[in-house]
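For this view, one protein chain was removed and the others were kept in their places.
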Amino acid sequence: MLEKTKNIARQILEEKKASAVFGLMRNEWNIIQPHLFEDPAGLANLVLEPKWLLAKLAMRILRSSPENYKLAVICRGCDERALIELIKRNQIEKENLLTIGIACSQEQAAICLCDRPYPEKLDAGEKVSGVDPFQDERVRKFLIGNDKERMKRWADMLKRCIKCYGCRNSCPICICEPCKLEDDVWVQRGVVPAETITFHLIRAFHLSDTCVACGACQEACPVNIPLLYLQLGMRKTLREKYGYEAGLDPETKSPVLSSAFEKPDTDREFPDWINSLREEDES
Amino acid sequence: MANISVFLCKCFGEIDNTINFDFLREELSKDPSVVLISIVDSLCLETDIEKTVSQIRESNSDKVLIAACSTLSRGNLVIESLIKEGVERHKIGLVDIREGCAWIHGDNPEDASKKAKDLINMGIAALQHKDMSDDMSVTVHPNALIIGAGPAGLAAAMSLARTGFKVNLLERSKVPGGMLKLISRCYPDNDDASNKLGPYLREVENNPLITFYPQSKITSVEGDTGNFTVHFSFQEKDSFIQAGVIIVATGAKIFFPTGLYGYGEIKNVINQMEFERQSLNGSLETKKPVFIQCVGARNRERPYCSTICCPISLKNASRIAEDIPGASVFILHRGIMTPGNTLEKYYRDTLSSGVQFIRFEEEQPPRIIGSDYVEAVEVYDAITGITRKIETDLVVLSTPLVPNNDNVQLAEMLDIEVDRYGFFSEIYPMHPLETKTDGIFICGSARWPVSSDHSILQGKAAAMKAVSYLRQSKIAASTLSRVPGLKSGHARVVPESCTGCGNCVAACPFDACHIEKLEGRYISIVNMMKCKACGSCVSVCPNGTMQIPEHNYRMVGEMIKMAF
Amino acid sequence: MNPEFIKTICPYCGTGCGLIIKVEDGVAVATYPDREHPVSRGSLCIKGWSAHEFINHPDRLTDPLLRKGDTFQKIPWDEAIPMAALKLRETAAKYGGDAIGGLSSAKCTNEENYLFQKLIRMAFKTNNVDHCARLCHAPTTVAMVQALGSGAMTNSISDLAGAECIFVIGSNAAESHPIIMGEIYKAADKGATIIAVDPRETAVTRNAKIHLRINPGTDIPLLCGMMRHIIDEGLHNENFIRARMEGFEDLNEFLHLWPVKRAAEECGINEEIIRNVAEIYAKVKESAIIYCMGITQHACGTANVLAICDLAMLCGHVGTEHSGIYPLRGQNNVQGACDMGALPNVYPGYQSVSDSEIQNKFQNAWGDTLSNKPGLTVTEIIGLAGKDIRAAYIMAENPALSDPDTNHVLESLKAFDFLIVQDIFLTETAKFAHLVFPSSCFAEKSGTFTNTERRFQLLRKTVAPPGNAKEDFEILCLLGNALGLDFSYKNPSEVMDEIASLAPAYGGISFDRLEREGLQWPCPDLEHPGTRYLHKDRFTRGKGLFVVPEHTPPKELPDEDYPYYLSTGRMFAHYHTGTMTRRSSFLNREVEEAYAEINPEDAALLDVKDGEKIKITTRRGSIITNARITKRVSKGCIFAPFHFAEARANMLTNPALDPRSKIPEFKVCAADVRKESQDG
Partner (left out) sequence: MNQPRILIFACKWCGFIGADAAGKKRISLPSRFRVIPMECASLVETDAILRALAGGIDGIAVLGCHIGGCRYNNANHTAIKRLELLQDLLDTTGIGSSRLLLSFGTAHEDYQFEEIIKNFFDELTLLPPLDPWL
């Protein structure tokens, strides 16, 4: 998988399809970090593990670079979905972005509770089946029980918040500047823990129909709040009620935004005699 | 912090017999931003208004809060008269402490007073942040454009021209008249169609204000309310027209039921349109016609009733029964639809003229007997429960009107709605001729199958609606409110903080927002002429950049904080 | 345009989290967490996330500044350095070397601290070198060296997750060491009992299983009460004590003064809780103690720490994997600054200056004679300004805000004949300087930081210093050479090697190894993997020593004139004197103005509404700040963060010193609060 990815990346660079390839690099002191590969030789240091979400970094790079700058991103399923959401939200020019899709391992999928551990455009690696988060013990622990128990459980969890904004900063979809979380109309400023209901639920709900379940928020949380679980319920509803899933293709907008109004099927064919009749009449 | 003067209305005891005004005064005096507390018996009489205004002038207050009855009572009147006196709309706040408090908590004065206090505090908090949205106005182009020269279009054209406006009348075919040209007589008065059409056709010919464009097809539409530019091909040449209003009168067309009852294969199975044609050119000869109703209508595919087929059948059937001696005429129906007194009479007359009616069920449709020529029709009489075999020499199928194929494309060009079948539709039942875009009206069978009379009626109505736009030289966005009362404002974007995510575009029910690329980043632009200030965009805007200044999020937030 | 991602270390608290700085065209534009970092593991706190923001701030100093009357004038380096050298030399010649004082910095790298103390010690033959550890963890160093033989955190941060009971006393880790708080929660998720002791209600106490809301300054009664109960119940670890401890009898004897009853009365909580807590702590297999400023910043700070050590050793909760004592260091390199001997009494590696053998060792190494007389401390150097101390060299410190009784400090700062301040911004202190050296921030230099768990970590240079500003390392070398010393170091790496050669505990540390991963000292040789936890089989001092903790109540207690307890501390969005965080737009937006927390009941008495101005007065001065009404502080207590230059909480604090460690009593003093009339 690694070799294949390297080859694809090398090809892209050699054929000048993109100005640079964005991925993970391991340097001579085997320190791993994100890196822009600009010459094919550098690709020797390319690595794919660990799971390191690059979508937001890639977006920032593209935003701060000239119009024609093309970037190839080595991305996992969640990265790709995030990038697609960003295209949808006009943050990235579609044509400036290439993706090199790599599949996640079964273990990784299990860790992330990922129901789609592979990109739509898969270039390297084998698709593995996703896991159903609702079958997972960790999740069930938070979702079972009556309101009272769940409330207690979540309140205790969220009260740990130290308001580092890491969940927001690391979220690939959170692009607003200014952000409502910094507005004291909605969230009281300068107190720790952050106001639980407002800070966390506003954040969670703003992502309701755009969350790609990459888990960046959860990984960035210093106090181990399972923020991803907040989204699962809403993602489920969207999938079951409207058959919508965020980040699958740039065209479909979220159903929550439209006032679902069915248009007639225009391709109904009628024998168009009425006009011929007219013709006859005029003659 | 704006200085606010508060006016508390006792409403001659209606309010203060429940609410303790001394308590209110005491509480309000704690608020530093309140510079004047005036408790009065009434606010809504002329004398009161003068007093109020003078008091406002004296006090150095920037904004006015009125605590009285609700906007739906005389509250609005007070606001309006204050505005007449020169107080700006966004500097007036109204708190409803009568309907909203005194009258529903009469049994508990203490709580009522507390609630009144809270409500007033909410009002003050909101008023502090209340802002005024910017407005724009366009010069109205004095011409009208009418699409379709059927009865509706013609009627509209005539009325507009007679009111003195230039009218451009576009028609797809070579001559005006629409479907009315294709039929002999009209129900219910059995008048000759040409007579009905005549005056309008003459008007089109003679009235210099009306320009007729035959064989033209619309290609694209630009502009907004009051100033549309319509590009169209006129006799294969591209051309364009500017217009202040557009009336859509494209009509509908008859459904050709290929395959049903051997239609298309068997010679003596025809539909109403062909029946009309034959009777026009005198080629019609039949003694035993059988009319079958609801062919291809009121079924799964087309659940609606086309409303005009029954009267048409009655018209044609009675005509045969009367004109041709010894004729036996049958109408096989699924319930005759003849609403209104005239049509009901029409039905009874037909009955007395000897036409026989048989009711069948959708599950058991009539069966035609004969392979290349129909000798008889077999039908199960749902009322008597007897299966009858009817000798016939002509089977006439009553088919519904269906929308034109290009309705949807046209609707997209004009940015108006079509219903689920493809007819043009109003967006709110209370305003039947108006569409999503102000200044574009629909009438006649384009919006629903109707008789020629109704088409003409609607055409005239639409014309009058159009006049209400055309007669103004300039038209302000803030007045474009279809619903009674003024619009509350327009959505406003702060370009600096707009992320260009496009939620507003997706959510706006009036397509008022669109995304534009300005110096390298996308931002949302609001078209005030289209914006109706419903706030759909506000609630989906991820960072509150999109706001309605008269009802912005700060107001809501502060009100919530003050609520209890 | 080619963005680079460079790993480095967070410049704020002592946790030492890993950052990735994004550099575009030589400008640091963003900060991201380092997923691979052993401590932070891809998380950061609000300060870390915005660490890059102050780097490009317009206020950054770009040229050396020379005082001309009340204003400053830019001068080139080749004037500044000789002038500094000359002035210092003159002063030294005139008043003797002991008239020079040097304040090193816990914000600078180990190499810089080493060079600084070497410079002061060699050039002026004095030990008057100290740094702000004096204001946070001096008692720790003193007490833990006495009791265990080493003044550092005994275990590693990651070990916390395994503890079965975590006893957090006088620390608001959630706000001042958020990432460590994460580890505590990990333990809690595994079922560990979290016990929090704090007069305030903080994010820690709210999430702890048990919260002991004791009266301010009654930590020793509490701890003694617990120990008494533990011994009475026979829950103390006798084998451990027999095998590895000395002085148990004296302690036991002393503890008879502290029956649980008396302790409870002193602390103002009921006996049951104390018993309960004591049992929980003693019974479980491995329990850790976390403490911080709440313990040390008292006139009895040393005794407090001793009591903690006693408690831990009494139950044998030292020297195992998940137990231990965790003094949370406040600054990114305060541990390092101490290790590097930026202290008046020790050379690098805590080698006493008064020990002739060691003195010889350093004299040989540095090739010059050295003073064996312990020097003066921060507070003394400032206090004796213009008297014994005529000239001072302050590197990246801000006593004008950080030291107690600010008014007095400001007076002293004026009193210096000659004051050199080396900093990245024109701090409140620098405003008093005669000469200001523009130096470089964490992102602009390479070197090593040592975090609170004794982990040497490599700091990488991401961008160049602004304008003509230089790396502190370079400035020190220039000045050293100008003072006639041989400071011909090519790079910090060489300095590190010299340190390794002189301080056995750091013998195995080299930049090459650090490039790969952090190393926790002691690390005597190049093969040594570093030490995760200390005192495994023997204490550093041989046997552990029980020292009797004498309780002395706070020097200043509320009375009728000053009826409130005032306590100072940190809050989550700002850091220390705010030099950096107040200049970070995001953090400043989070908390714009100074405030003081006050209990609703008191607020009602004073008729103060939330956000209104109040005036806090103590015997030393008064500030006007915004009231924040909250139940977090109990009735009769006021809490004021000290980050805000416009309302300097330290104008109020009590300079009373702890006799042994010389730490001022920041945490408790008596204050009076009035509502400030809007117009006034």
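In this document, chain identifiers A, B and C correspond to the written order of the chains, with residue numbering beginning at 1 in each.
Throughout what follows, contacts are C-beta pairs under 8 Å (C-beta built on N, C-alpha and C of every residue); 3 or more make two chains touch, one makes a residue touch a chain.
Note that this is a predicted model, so its numbers are computed, not measured.
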| Among the chains included here, which ones are touched by the excluded chain in the whole complex? | A, B
| said: Looking at the full complex, which residue from A:E14, A:E107, A:E149 or A:E177 touches the chain that isn't shown here? | reply: A:E149
| message | Going by the contact rule already stated, which one of B:K10, B:K115 or B:H333 would touch the omitted chain in the full complex? | response | B:K115
| field | Listed residues A:I102, A:A204 or A:A246, member touching the removed chain | value | A:A204
| What residues on chain B make contact with the chain left out of this view? | 70-73, 96, 98-100, 103-108, 111-112, 114-115, 118-119, 122, 417, 427-429, 436, 482-483, 488, 507, 509-510, 532-536, 538-540, 544, 548, 551, 553, 556-557, 559-561, 563-564
| List the chain A residues touching the unshown chain? | 143, 145-156, 180, 185-186, 195-198, 201-202, 204-205, 208-209, 229-230, 232-234, 236-238, 255-261
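As a convention for this text, only the chains that are shown with their structure count from here on.
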| query | Using the average of all C-alpha atoms in each chain as its centre, how far is it in Å between chain A and chain C? | reply | 41
| Using CA atom averages as chain centres, what separation in Å is found between chain B and chain C? | 73
| note | In chain B, the residues touching two or more other chains are none
| note | As the complex stands, chain B meets chain A at residues 173-175, 181-182, 253-256, 258, 273, 277, 402-403, 405, 408-409, 417-422, 497, 499-503, 506-507, 509, 515, 520, 522, 540, 542-544, 553-554, 557-558
| Where on chain C does chain A make contact in their complex? | 1-5, 7, 20, 22, 24, 29-30, 32-36, 40, 42-46, 48-49, 174-175, 178-179, 181-182, 185-186, 189, 203, 206-207, 515-516, 571-573, 589-591, 595
| request: Note which residues of chain A are touching chain B in the complex, please. | output: 67, 88-91, 175-180, 183, 185-186, 206, 253-254, 256-259, 261-264, 266, 268, 270-275, 277-278, 281-282
